[in-house]
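With one protein chain removed, the remaining protein chains of the complex are shown where they sit.
Up next is chain A:
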């Protein structure tokens, strides 16, 4: 099931992925710190996430629990990107990606290891 999240909603999810379950109040405090949003704004975004099925509201205290994982969202977004920009071809995506960035030696080694693991 595909969930489309705006940047603001993703930000809320990031906090939950990082910190685990938090109450809405705690979320508001963290986000105030990290983005400058006021309480009402945060609460509105949380509500949007709940409506989209990304967050579950638990009682007591309006605790928020992420219903999707970061990996799930990453996969989803990447798949969409590949479909949209690379004609659905992961190899095309991958080769473009490799050629466009300047990788350090360590990064290249790490990538090699990943590919090895897949074999």
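We adopt the following convention: a residue touches a chain if its C-beta (ideal position, glycine included) is under 8 Å from a C-beta of that chain, and two chains touch if they have at least 3 such contacts; residues count from 1.
One rule holds for everything that comes next: contacts and distances are computed from a predicted model.
Peer 1: Of the options "Phosphonate C-P lyase system protein PhnH", "Acyl-CoA dehydrogenase", "Peptidase M56 family protein" or "Oxaloacetate decarboxylase, beta subunit", which is the UniProt protein name for the chain that has been left out of view?
Peer 2: Result for the unshown chain: "Peptidase M56 family protein".
Peer 1: Out of A:16, A:45 or A:68, which is the one that touches the chain we can't see?
Peer 2: Considering all chains, including the one not shown, the answer is A:45.
Peer 1: For review purposes, identify every residue of chain A that touches the missing chain, sorted by number.
Peer 2: 6-8, 11, 34-38, 41, 44-45
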